[in-house]
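Here the structure comes first, spelled out in structure tokens, and everything after it is commentary.
Missing here: one protein chain of the complex. Every other protein chain is in place.
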Amino acid sequence: MNQLPQTLLLLTLLGYVLGVVASLVCLRAEKAANFCGFGIACLAALTGIAASITGLLTGATTAHESVQILPSLIPYIRFSIRLDPLSLFFTLLVSLVGLAIAIYSLGYNRQFFGRKNLGVFGAFFNSVLMATTLVFLADNAFFFLIAWELMALSTYFLVSFEHEKEESRNAGVLYFVMSHIGTGCLILGFLLLFQASGGYGFEGFHAVGVTMAAGPRNAAFILFLVGFGVKAGVIPLHIWLPVAHPAAPSNVSAMMSGVLIKTGIYGLIRVYFDFMGAPPNWWGVTILTIGTISAVLGVLYALMEHDLKRLLAYHSIENIGIILMGLGAALMFLHTGHPLLASLALIAGLYHTINHAVFKALLFLGAGAVVHATHTRNMEEMGGLVKRMPQTAFCFLVGAVAISALPPLNGFVSEWLTYQSLLQGFGTTSSLIRLMFPLGGAMLALTGALAAACFVKAYGITFLAQPRSEHAACAHEAGAPEVAGQFLLTAVCVVLGLFPTQFVRLLDPVTSQLAGFALSTQLSQANGLVLAGAKATGGSVSTLGLALMAVCLLPVPLGLWWVFARETTVRRGPTWDCGLQGLTPRMEYTATGFSKPIRMIFKALFRPRREVQREYDFSPYFAKNLRFESHVEEVFQTRIYRPLNWLVWRVSRRMRALQAGSLQAYLIYIFVTLVLLLMFAL
Amino acid sequence: MNLDLTAIVLQTVLLLALAPLITGIIKNWKARLQNRRGPPVWQPYLDLRKFFGKDMVISEHASWVFSFSPYVVFITALLAGLLVPMVTVQAPLSLFGGVLALVGLLALGRFFLALGGLDPASAFGGMGSSREMTIAAIAEPALMLAVFTMAIAAGSTDISRIVAATLGPDWNLLSPMHVLAFAALFIVLLAETGRLPVDNPATHLELTMIHEAMLLEYSGRYLALMEWGASIKQLVLMTLLVNVFFPFGLAVAAPAGLGFSLLTYGAKLLVVAGFVVIVETTNAKLRLFRVPDLLSAAFVLAGLALLSTFLFQ
Amino acid sequence: MHTAPTSEIPAQLIALFAALMLVAQLLLAVQRMLLTSIRLFAIQSLFLAGIAAVVAYSHNAFHVYVVVALTLIGKVAFLPWLLDRQVRRMKIIQEIEPLVNFPMSMLICGGLTLLGYLVARPFTSLERLGNNTLAVAITLVLTGFFLMINRRKAITQVLALLTVENGVMLAAVALTTYGMPLVVELGIFFDVLVAVMILGILVYRIRETFASMDISKLSQLKG
Partner (left out) sequence: MSLLASLLFVPAGAALGCSLVRSRRVMAVLGMLAFGLTLAVGVALLLRVAADGAVTEWSGFLRADALSAWMVVLISVVSLATSVYAGRYFQRDLVARVVTEWQVKEFFILTPLFGCGMFLAVLANSLGVMWAAVEATALSSVLLVALYNRRTSLEGAWKYVILGSLGLALALLGTVFIYAAACKGSSRQLPSFDWSYLVTIAPQLDPRLVRLAFVFALVGYGTKAGLAPMHTWLPDAHSEAPSPTSAMLSGVSLKIALYALLRFHILTAACLGPAFSCHLLLGFGLLSMFLAAPFILVQENLKRMLAYSSLEHVGLICVGIGLGTPLTIFGALLHMGYHALTKPVLFFAAGNIHQSCHTLEFRLIGPGMVRLLPVTVLCLGLAAVAATGLPPFGLFFSELTVISGGVAAGQMTISVLVLAALIACFCGMLRQFTRILPGEPKARSLGDGRRMDGVPAMGLLLGGLLVFSVWLPRPVLDIMHQAAGIIGGEP
């Protein structure tokens, strides 16, 4: 039918390939490499946006067409892409975020001049974009896995791009190992589907789950949950995430946190809603539970961080949890046969997916600028940056408000939709299960409030008050491209926040493909000004209206000012210092101190270890100097992964004894094998 | 549903006018219960007037965030107020958002309040913000759960609809759901409005104060806006409490019975204020790390309320 | 039509020689002196040649005579001479110190013989020449294997390897109509020859570099 999206998409992929080639061609000339590699990436991403939007608007049919892009080589492989709404939606996501990041990188990479090889960087950046796009578009499990592994591989190289640092190397290894284990699960899952459908084509997989026996079906469910869960960073499979995201260069972190972990979400949606058929109840329950746990624990661990990028990484875990809550609810509705509510929940999940992509990328870009300016990731050594890097500070503030799910920005909208679907889910079943919905909602509220607390801390300690270190004191605003990239995402945040009804229209084909309902008309009231729940009476919200109303109310305080306080003056003075000789940065409230109440309240979870060393001459009340350390250990790290790792090493070292170097021993192995075979095999 | 401009204006005025009075009344009654004469009930108006007249001293470390916060706090409180039905069942802005939007708006205000506390680089501000955000965080689930209980019963998150549902024929005051949810919300109210036993609005002792600590660096009209915003928020929460659980007397149609509804509304507010006063005078302030116990009690109450909707039907 | 000539003289001769080969093998297993064991190997090969000769005679097949000749030249004369020379030239201490003491190794050899017979039992029907030759062959292979494990010195391992070879050749003669095609026989023969030479070279180099032939010293490559 419509060739336009197709051709545009092929152009996009071609563009990424071109980017790889170009950056490799100008390997020696780093400026040229930077310009070519990321410039081309920008263009390709733009094409991708155009392609996906046109596709979603015009080709709003669930019938996908599949396009062969390479001749097939080996049985079962077909290098074909599909253009169905879900793929197009996620392509939109990757292109949008990719565009902003590419623009940002044009400036950000200047710090690498003379130090690193930007040609390689650009090549891998483009290949990640290409591989991710292919993951979203692949129409064949084999092809999907190829793209998936390519993505993991390029990401590995990007994570350990600054490989002089031990940290980056280890982070890369951890990431790749976890990702590969996940891939193993995916392969097995696809093999199960392959067993049922007899092929690797996605069109063959469609609703194949209903034909499968319960055992393999549930096995496939769990395998996919683990496989995609690792990539998405679901607790308890998340350990690579807070290690790998900070270690990478910030534009890469933005890429990973914004886009790459969404491939996991894409996979889950694709498999559970497209392939698996009507789900049993416990699937949805599992997903909802896991989502809730991830959300709450993610934000709690984030609160404990004073490494800015690690904090953001933990927030990614939290947001993935929120997305999963939407998906889980949708699955439960599909089970109880409420496709309409299922579509609502799905919309909530997808909406939050793109929201998180946008504001998390924005935050990481801001963090990148800050880290570059202050030469540290430790918030305790930042501060006062709002004066020194105002634009970055503004964008970061917008991102913070958005991620804390505060009106009128996009985070609030998607969480509002999630609340709506949860609340209306209460009526769908009469079993005790339905208590999960409001409880999940309560946990979501807790998450939101904690996130707000966390970002008050992050923003306040990083950008406000006095600079806490020399570097912070003499920090400078990032260059034009960086700021441009951030402002682009900021604008998207605002638009997604203020015009939800218009955006929901893009989701219509997706929901009608996966859950059988197109809701945008139901969801938009008062000709698009107001976003309503699935039921007309279910409640409604209008971020735009609230924003306008706030503007209308602005005259009240201003008027009061004009009436009463016209002739008052404003004086700049020192902060009240209890009569000391001025406040020094050391007297400011620290990030650790800020999160202490939470740490104390959730002591059982964090198990904080604190070491205090005092030195005093005469009285314990006048310490000469005092050293305070406080560590929080992740329970999964200490309880699961470390022992496992230890076990593997132990066993391997033991096994080396087999190859102890004695020829006699080797002869005995062969001898015993022979004798055993003679005795039993005959 | 079109927007009724007069209603918006009237309710705004009502909010602005009534909020300081409630604060004053509570102060006055507390004093009387403690055998002091106490300030007159209109004292807050005088304070506000005076604050507005004063020159401002702004910390040299503070940035634009510091000056921006008071407006946000004030306006979000007002907006939130426009989402709750005060004297009519139909809240003027109910189309623009239900109880979720209300909670969100209050959270937005709190967010900037806390930032404003951190901005001047004083340790008190940071401490205040930290505690404020912590308490809010643990109060949130209880609040939401209680609200959900009502919302589920009404099948809507729109407060006007909830009120209408409770106002409906099958309304009985003493259904366990109502009682439990009310108790939960009341505790949350104490926490959110910085009342004893969570926070002591009257103290300026560094180590105990929460809300005041954040305002320490504010002066002049900013302080006025902050105080006013705080009292509006308190009024809004009280209104939510009384009108959701005891909606009788609310005017269904705009002009008719406004007077009566106004009277009943005032009476209900006074009762709640009395409750608050009694609680404040009979309780000592809790240690910060005991507050979670209180709020988790609220959470449990709300959970029970939810369970009761599930059991008794 | 051809049937297993169990009652004929050649068959009995073959059985006898095979038994003697086995005896030689067992003697090798308990032999302390290096030079003696080399001679024992020569004797064993001699019996092998004898068997081949009997086969050749009873079937008057020409190419088996070639095999006989090769065995005589190679395994009876040349290889023992070679090893002998090497041993003398390198002045190896005569004492062989096995890993397992002699009673024990006797016991194990007995067990292996039993296993050999068990394995060979089903095939007695299709042996053309004499009973249990196959059993002896398999036993030779297994015990030779055990000898390799049991010896420490490089030379003795070579020797054990050669006895294994003998076992294989015995099987070849015993089981097949009369030996394998000539080209194969030649190939095998020259391979064995070259193998022993190369082993000799290696033994020499090892001797040079390690100043010893105790291969338990060859244990640096681990893991």
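So that you can tell them apart, the chains are marked A, B and C in the order they are listed, and the count of residues begins at 1 in each.
Just so we're on the same page, a contact is a pair of C-beta atoms (placed from the backbone, for glycine too) under 8 Å apart; a residue touches a chain by one contact, two chains touch by 3 or more.
It should be emphasised that the depicted structure is a prediction, and the values quoted were computed from it without experimental measurement.
Q: Shown chains touched by the missing chain?
A: When the full complex is considered, the omitted chain touches A, C.
Q: Which one touches the absent chain: A:L188, A:I293 or A:L529?
A: Candidates A:L188, A:I293 or A:L529; residue touching the omitted chain: A:L188.
Q: For the chain left out of this view, which of A:L145, A:V208, A:A345 or A:M549 touches it?
A: A:L145
Q: Could you list which residues of subunit C touch the chain missing from the display?
A: Those residues of subunit C that touch the unshown chain are 1-2, 59, 119, 122-123, 126, 137, 141, 145, 148, 154, 157, 161, 164-165, 167-168, 171-172, 175-177, 180-181, 183-184, 187-188, 190-191, 194-195, 198-199, 201-202, 205-206, 209-210, 215, 218-221, 223.
Q: Quickly run down the residues of subunit A that touch the omitted chain.
A: Residues touching the hidden chain, for subunit A, are 70, 73-77, 142, 145-146, 149-150, 153, 160, 163-164, 166, 169, 172-173, 176-177, 180-181, 184, 187-188, 191, 194-195, 200, 648-649, 651-653, 655-656, 658-659, 663, 665-667, 669-670, 673-674, 677-678, 681-682.
In the analysis below, only the chains that are shown with their structure count from here on.
Q: Indicate the whole-number Å distance between the mean C-alpha point of subunit A and the mean C-alpha point of subunit C.
A: Chain centres of subunit A and subunit C, defined by C-alpha means, are spaced 71 Å apart.
Q: Find the geometric centre of each of subunit B and subunit C from their Cα atoms only, then give the gap between the two centres in Å, rounded to an integer.
A: For subunit B versus subunit C, the centre distance works out to 101 Å.
Q: I need the residues of subunit B touching at least two other chains; which ones are they?
A: Within subunit B, no residue contacts more than one other chain.
Q: Using the touch definition from the top, list the residues of subunit C that touch subunit A in their complex.
A: 99, 115, 119, 142, 145-146, 148-149, 215-216, 218-223
Q: Across the complex, what residues on subunit B touch subunit A?
A: Interface residues on the subunit B side: 1, 12, 16, 49, 52-61, 63-65, 70-71, 74-76, 78-79, 82, 93, 95-101, 103-105, 107-108, 110-111, 114-115, 118-127, 129-131, 133-134, 136-145, 148-149, 151-152, 155-158, 161, 216-217, 220-221, 224-225, 288-289, 292, 299, 302-303, 306-307, 310.
Q: Touching subunit C in the complex: which residues of subunit A?
A: 656, 659-664, 667-668, 670-671, 674-675, 678-679, 682
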